[in-house]
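Of the protein chains in this complex, all but one are displayed in their positions.
Showing chain A:
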Amino acid sequence: MGRYVIRRLLQMIPVFIGSTFLIFVMVYALGDPVAALFGEKAPDPATAAQIRHDLYLDQPIWKQYLHYMGQIFQGDFGTAFNGQPVTELMGEAFPVTLRLTLVAVVIEIAVGITLGVVSGLRRGRSVDSTVLMITLIVISVPTFVTGYVLQYLFGVEWGIVRPSVSADATFGELLLPGTVLALVSLAYVTRLSRTSIAENVRADYVRTAVAKGLPRHRVIVRHLLRNSLIPVVTFIGTDIGVLMGGAIVTERIFNIHGVGFQLYQGVLRNNSPTVVGFVTVLVIVFLLANLLVDLCYAVLDPRIRYA
(Lines give C-alpha, C1' and ligand atoms only; values in the text may rest on other atoms or scores of the structure.)
Protein backbone atom coordinates (compact mmCIF):
# COMPACT_ATOMS: atom_id res chain seq x y z
CA MET A 1 0.00 0.00 0.00
CA GLY A 2 2.76 2.45 0.95
CA ARG A 3 4.70 1.62 -2.18
CA TYR A 4 1.57 2.04 -4.25
CA VAL A 5 0.96 5.52 -2.86
CA ILE A 6 4.56 6.51 -3.54
CA ARG A 7 4.34 5.20 -7.09
CA ARG A 8 1.12 7.06 -7.67
CA LEU A 9 2.60 10.27 -6.27
CA LEU A 10 5.60 9.90 -8.58
CA GLN A 11 3.28 9.34 -11.53
CA MET A 12 1.62 12.63 -10.70
CA ILE A 13 4.80 14.59 -11.41
CA PRO A 14 4.77 14.22 -15.21
CA VAL A 15 1.01 14.78 -15.29
CA PHE A 16 1.40 17.89 -13.19
CA ILE A 17 4.27 19.26 -15.31
CA GLY A 18 2.52 18.43 -18.55
CA SER A 19 -0.80 20.01 -17.67
CA THR A 20 0.64 23.14 -16.09
CA PHE A 21 3.05 23.63 -18.99
CA LEU A 22 0.16 23.43 -21.44
CA ILE A 23 -1.81 26.02 -19.51
CA PHE A 24 1.26 28.19 -19.18
CA VAL A 25 1.99 28.09 -22.90
CA MET A 26 -1.59 28.74 -23.85
CA VAL A 27 -1.97 31.73 -21.57
CA TYR A 28 1.47 33.37 -21.92
CA ALA A 29 2.59 32.40 -25.40
CA LEU A 30 -0.67 32.79 -27.23
CA GLY A 31 -1.80 35.98 -25.58
CA ASP A 32 0.14 39.13 -24.84
CA PRO A 33 -0.08 39.81 -21.13
CA VAL A 34 1.55 43.22 -21.44
CA ALA A 35 -0.97 44.35 -24.02
CA ALA A 36 -3.72 43.02 -21.80
CA LEU A 37 -2.29 44.98 -18.89
CA PHE A 38 -2.83 48.22 -20.78
CA GLY A 39 -6.30 47.24 -21.85
CA GLU A 40 -7.65 49.40 -24.67
CA LYS A 41 -4.74 51.85 -24.72
CA ALA A 42 -1.63 51.22 -26.78
CA PRO A 43 1.37 50.93 -24.42
CA ASP A 44 4.45 53.09 -24.69
CA PRO A 45 7.08 50.81 -26.34
CA ALA A 46 9.83 51.65 -23.85
CA THR A 47 7.60 51.03 -20.85
CA ALA A 48 6.35 47.84 -22.40
CA ALA A 49 9.88 46.60 -22.97
CA GLN A 50 10.77 47.46 -19.37
CA ILE A 51 7.77 45.54 -18.07
CA ARG A 52 8.61 42.62 -20.31
CA HIS A 53 12.12 42.55 -18.90
CA ASP A 54 10.92 42.83 -15.27
CA LEU A 55 8.45 39.99 -15.75
CA TYR A 56 10.93 37.69 -17.60
CA LEU A 57 8.71 37.95 -20.65
CA ASP A 58 11.70 38.58 -22.88
CA GLN A 59 13.08 35.16 -22.01
CA PRO A 60 12.32 31.95 -23.97
CA ILE A 61 9.08 30.27 -22.91
CA TRP A 62 10.73 27.27 -21.21
CA LYS A 63 12.82 29.60 -19.07
CA GLN A 64 9.72 31.53 -18.14
CA TYR A 65 8.02 28.29 -17.18
CA LEU A 66 10.94 27.14 -15.04
CA HIS A 67 11.09 30.48 -13.32
CA TYR A 68 7.35 30.38 -12.68
CA MET A 69 7.49 26.86 -11.27
CA GLY A 70 10.42 27.84 -9.07
CA GLN A 71 8.40 30.73 -7.69
CA ILE A 72 5.33 28.54 -7.13
CA PHE A 73 7.24 26.09 -5.00
CA GLN A 74 8.34 29.01 -2.85
CA GLY A 75 4.68 29.88 -2.41
CA ASP A 76 4.75 32.84 -4.80
CA PHE A 77 2.05 32.70 -7.43
CA GLY A 78 2.81 36.20 -8.68
CA THR A 79 0.58 39.24 -8.56
CA ALA A 80 -2.59 40.00 -10.45
CA PHE A 81 -2.76 43.13 -12.57
CA ASN A 82 -4.37 45.10 -9.79
CA GLY A 83 -1.30 44.45 -7.65
CA GLN A 84 -2.99 41.91 -5.40
CA PRO A 85 -0.90 38.74 -4.87
CA VAL A 86 -2.56 35.74 -6.52
CA THR A 87 -2.19 33.80 -3.27
CA GLU A 88 -4.38 36.42 -1.62
CA LEU A 89 -7.04 35.95 -4.29
CA MET A 90 -6.81 32.21 -3.72
CA GLY A 91 -7.15 32.67 0.00
CA GLU A 92 -10.45 34.44 -0.62
CA ALA A 93 -11.76 32.27 -3.43
CA PHE A 94 -10.90 28.71 -2.42
CA PRO A 95 -12.67 28.65 0.96
CA VAL A 96 -15.84 29.90 -0.71
CA THR A 97 -15.70 27.31 -3.48
CA LEU A 98 -14.76 24.63 -0.97
CA ARG A 99 -17.90 25.44 1.04
CA LEU A 100 -19.99 25.42 -2.13
CA THR A 101 -18.53 22.08 -3.19
CA LEU A 102 -19.10 20.67 0.27
CA VAL A 103 -22.76 21.67 0.20
CA ALA A 104 -23.11 20.20 -3.27
CA VAL A 105 -21.42 16.91 -2.39
CA VAL A 106 -23.45 16.46 0.80
CA ILE A 107 -26.66 17.01 -1.15
CA GLU A 108 -25.43 14.69 -3.87
CA ILE A 109 -24.67 11.91 -1.41
CA ALA A 110 -27.70 12.27 0.82
CA VAL A 111 -30.35 12.74 -1.84
CA GLY A 112 -28.72 10.80 -4.66
CA ILE A 113 -28.01 7.63 -2.72
CA THR A 114 -31.36 7.70 -0.94
CA LEU A 115 -33.24 8.02 -4.22
CA GLY A 116 -31.01 5.38 -5.79
CA VAL A 117 -31.67 2.89 -3.00
CA VAL A 118 -35.41 3.52 -2.98
CA SER A 119 -35.77 3.14 -6.74
CA GLY A 120 -33.28 0.28 -6.98
CA LEU A 121 -35.23 -1.75 -4.43
CA ARG A 122 -38.46 -1.09 -6.31
CA ARG A 123 -37.18 -1.61 -9.80
CA GLY A 124 -39.90 -1.43 -12.41
CA ARG A 125 -42.50 0.06 -10.08
CA SER A 126 -43.93 3.55 -10.38
CA VAL A 127 -41.48 5.10 -7.88
CA ASP A 128 -38.61 3.80 -9.96
CA SER A 129 -40.01 5.04 -13.27
CA THR A 130 -40.69 8.47 -11.79
CA VAL A 131 -37.17 8.79 -10.42
CA LEU A 132 -35.69 7.64 -13.72
CA MET A 133 -37.72 10.18 -15.66
CA ILE A 134 -36.87 13.07 -13.35
CA THR A 135 -33.17 12.27 -13.39
CA LEU A 136 -33.24 12.12 -17.17
CA ILE A 137 -34.79 15.59 -17.29
CA VAL A 138 -32.25 16.95 -14.81
CA ILE A 139 -29.35 15.52 -16.81
CA SER A 140 -30.73 16.98 -20.03
CA VAL A 141 -31.24 20.54 -18.81
CA PRO A 142 -28.04 22.64 -18.62
CA THR A 143 -26.98 24.12 -15.30
CA PHE A 144 -27.47 27.72 -16.41
CA VAL A 145 -31.14 27.00 -17.09
CA THR A 146 -31.88 25.23 -13.80
CA GLY A 147 -29.75 27.84 -12.03
CA TYR A 148 -31.64 30.85 -13.34
CA VAL A 149 -35.02 29.14 -12.98
CA LEU A 150 -34.42 28.18 -9.35
CA GLN A 151 -32.87 31.57 -8.61
CA TYR A 152 -35.94 33.27 -10.05
CA LEU A 153 -38.42 31.02 -8.24
CA PHE A 154 -36.77 30.91 -4.81
CA GLY A 155 -35.08 34.32 -4.87
CA VAL A 156 -37.50 36.55 -6.73
CA GLU A 157 -40.93 34.97 -7.05
CA TRP A 158 -41.22 33.41 -3.58
CA GLY A 159 -38.53 35.46 -1.87
CA ILE A 160 -37.36 32.53 0.26
CA VAL A 161 -33.67 33.27 -0.27
CA ARG A 162 -31.69 36.24 -1.49
CA PRO A 163 -31.08 35.86 -5.21
CA SER A 164 -27.37 36.53 -4.92
CA VAL A 165 -24.88 35.42 -2.31
CA SER A 166 -23.12 37.95 -0.09
CA ALA A 167 -19.33 38.24 0.22
CA ASP A 168 -19.36 36.02 3.35
CA ALA A 169 -20.93 33.13 1.40
CA THR A 170 -22.16 31.30 4.49
CA PHE A 171 -23.43 27.70 4.33
CA GLY A 172 -27.00 28.87 4.63
CA GLU A 173 -26.66 31.14 1.63
CA LEU A 174 -24.95 28.42 -0.35
CA LEU A 175 -27.82 25.93 0.01
CA LEU A 176 -29.57 26.95 -3.20
CA PRO A 177 -26.39 27.39 -5.30
CA GLY A 178 -25.11 24.10 -3.88
CA THR A 179 -28.29 22.36 -4.99
CA VAL A 180 -27.98 23.84 -8.47
CA LEU A 181 -24.35 22.77 -8.66
CA ALA A 182 -25.19 19.28 -7.39
CA LEU A 183 -28.23 18.61 -9.59
CA VAL A 184 -26.62 16.94 -12.60
CA SER A 185 -24.17 14.89 -10.52
CA LEU A 186 -27.01 14.03 -8.19
CA ALA A 187 -28.94 12.57 -11.08
CA TYR A 188 -25.93 10.49 -12.06
CA VAL A 189 -25.40 9.31 -8.46
CA THR A 190 -29.07 8.33 -8.29
CA ARG A 191 -28.92 6.31 -11.48
CA LEU A 192 -25.60 4.74 -10.59
CA SER A 193 -26.69 3.62 -7.13
CA ARG A 194 -30.06 2.48 -8.47
CA THR A 195 -28.42 0.17 -11.00
CA SER A 196 -25.90 -1.07 -8.48
CA ILE A 197 -28.57 -1.80 -5.87
CA ALA A 198 -30.88 -3.52 -8.33
CA GLU A 199 -27.98 -5.67 -9.47
CA ASN A 200 -26.84 -6.64 -5.98
CA VAL A 201 -30.25 -7.15 -4.39
CA ARG A 202 -30.46 -10.61 -5.95
CA ALA A 203 -26.90 -11.49 -4.91
CA ASP A 204 -26.32 -14.66 -2.93
CA TYR A 205 -24.86 -12.85 0.06
CA VAL A 206 -28.02 -10.76 0.37
CA ARG A 207 -30.06 -13.96 0.46
CA THR A 208 -27.69 -15.28 3.12
CA ALA A 209 -28.22 -12.13 5.15
CA VAL A 210 -31.99 -12.63 4.94
CA ALA A 211 -31.62 -16.31 5.82
CA LYS A 212 -29.66 -15.28 8.91
CA GLY A 213 -32.80 -13.59 10.15
CA LEU A 214 -31.36 -10.08 10.06
CA PRO A 215 -33.84 -7.21 10.13
CA ARG A 216 -34.52 -5.67 6.75
CA HIS A 217 -32.76 -2.36 7.43
CA ARG A 218 -29.63 -4.22 8.47
CA VAL A 219 -29.69 -6.36 5.35
CA ILE A 220 -29.98 -3.26 3.21
CA VAL A 221 -27.56 -0.91 4.96
CA ARG A 222 -24.86 -3.30 6.10
CA HIS A 223 -24.89 -5.93 3.40
CA LEU A 224 -26.49 -4.52 0.27
CA LEU A 225 -25.41 -0.89 0.46
CA ARG A 226 -21.77 -1.51 1.36
CA ASN A 227 -21.33 -3.56 -1.79
CA SER A 228 -23.42 -1.37 -4.03
CA LEU A 229 -21.68 1.88 -3.15
CA ILE A 230 -18.28 0.98 -4.58
CA PRO A 231 -18.95 2.42 -8.07
CA VAL A 232 -20.85 5.36 -6.57
CA VAL A 233 -17.94 6.39 -4.36
CA THR A 234 -15.65 6.40 -7.39
CA PHE A 235 -17.96 8.76 -9.17
CA ILE A 236 -18.36 11.09 -6.21
CA GLY A 237 -14.60 11.17 -5.66
CA THR A 238 -13.79 12.29 -9.17
CA ASP A 239 -16.77 14.58 -9.09
CA ILE A 240 -15.33 16.59 -6.21
CA GLY A 241 -12.52 17.71 -8.50
CA VAL A 242 -14.99 18.52 -11.27
CA LEU A 243 -17.27 20.47 -8.94
CA MET A 244 -14.38 22.55 -7.58
CA GLY A 245 -13.34 23.71 -11.02
CA GLY A 246 -16.67 23.49 -12.74
CA ALA A 247 -18.61 25.80 -10.48
CA ILE A 248 -18.01 28.64 -12.95
CA VAL A 249 -21.58 28.78 -14.21
CA THR A 250 -23.16 28.43 -10.79
CA GLU A 251 -20.84 31.01 -9.24
CA ARG A 252 -21.65 33.46 -12.03
CA ILE A 253 -25.41 33.01 -11.60
CA PHE A 254 -25.39 33.54 -7.84
CA ASN A 255 -22.52 36.05 -7.85
CA ILE A 256 -20.35 33.90 -5.63
CA HIS A 257 -16.76 35.13 -5.50
CA GLY A 258 -15.16 31.71 -5.64
CA VAL A 259 -12.66 29.94 -7.86
CA GLY A 260 -14.94 29.85 -10.89
CA PHE A 261 -15.64 33.57 -10.58
CA GLN A 262 -11.94 34.47 -10.32
CA LEU A 263 -11.04 32.19 -13.21
CA TYR A 264 -13.76 33.71 -15.34
CA GLN A 265 -12.59 37.23 -14.53
CA GLY A 266 -8.98 36.19 -15.17
CA VAL A 267 -9.75 34.73 -18.58
CA LEU A 268 -11.94 37.69 -19.51
CA ARG A 269 -9.23 40.23 -18.62
CA ASN A 270 -6.38 38.08 -19.89
CA ASN A 271 -5.03 38.16 -16.34
CA SER A 272 -2.42 35.46 -16.84
CA PRO A 273 -1.00 35.03 -13.30
CA THR A 274 -4.48 34.48 -11.89
CA VAL A 275 -5.50 31.96 -14.54
CA VAL A 276 -2.30 29.92 -14.45
CA GLY A 277 -2.14 29.97 -10.66
CA PHE A 278 -5.71 28.86 -10.12
CA VAL A 279 -5.53 26.17 -12.76
CA THR A 280 -2.30 24.85 -11.25
CA VAL A 281 -3.97 24.46 -7.87
CA LEU A 282 -7.01 22.84 -9.48
CA VAL A 283 -4.75 20.34 -11.25
CA ILE A 284 -3.27 19.37 -7.89
CA VAL A 285 -6.73 19.07 -6.31
CA PHE A 286 -7.88 16.88 -9.17
CA LEU A 287 -4.87 14.60 -9.00
CA LEU A 288 -5.16 14.18 -5.24
CA ALA A 289 -8.91 13.51 -5.45
CA ASN A 290 -8.24 10.74 -7.95
CA LEU A 291 -5.58 9.19 -5.76
CA LEU A 292 -7.95 9.31 -2.80
CA VAL A 293 -10.65 7.54 -4.82
CA ASP A 294 -8.27 4.76 -5.77
CA LEU A 295 -7.23 4.35 -2.16
CA CYS A 296 -10.89 4.30 -1.10
CA TYR A 297 -11.39 1.25 -3.29
CA ALA A 298 -9.12 -0.79 -1.08
CA VAL A 299 -11.03 0.30 2.00
CA LEU A 300 -14.42 -0.44 0.48
CA ASP A 301 -13.52 -3.66 -1.26
CA PRO A 302 -10.96 -5.80 0.57
CA ARG A 303 -10.55 -7.99 -2.50
CA ILE A 304 -8.61 -5.17 -4.16
CA ARG A 305 -4.94 -5.27 -3.29
CA TYR A 306 -2.33 -2.70 -4.21
CA ALA A 307 1.23 -3.67 -4.86
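Side notes on the structure shown:
Simple rule for what comes next: contacts are C-beta pairs under 8 Å (C-beta built on N, C-alpha and C of every residue); 3 or more make two chains touch, one makes a residue touch a chain; residues count from 1.
Operating definition for what follows: contacts and distances are computed from a predicted model.
Missing chain, UniProt protein name, picked from "ABC transporter ATP-binding protein", "Cell division protein FtsA", "GDSL-like Lipase/Acylhydrolase" or "NADH dehydrogenase subunit L": "ABC transporter ATP-binding protein". Screening A:Ala203, A:Ile248 or A:Val267 for touch with the missing chain picks out A:Ala203.
Residue-level contact of chain A with the missing chain is found at 202-205, 207-215, 218, 222-223, 226-227, 300-303.
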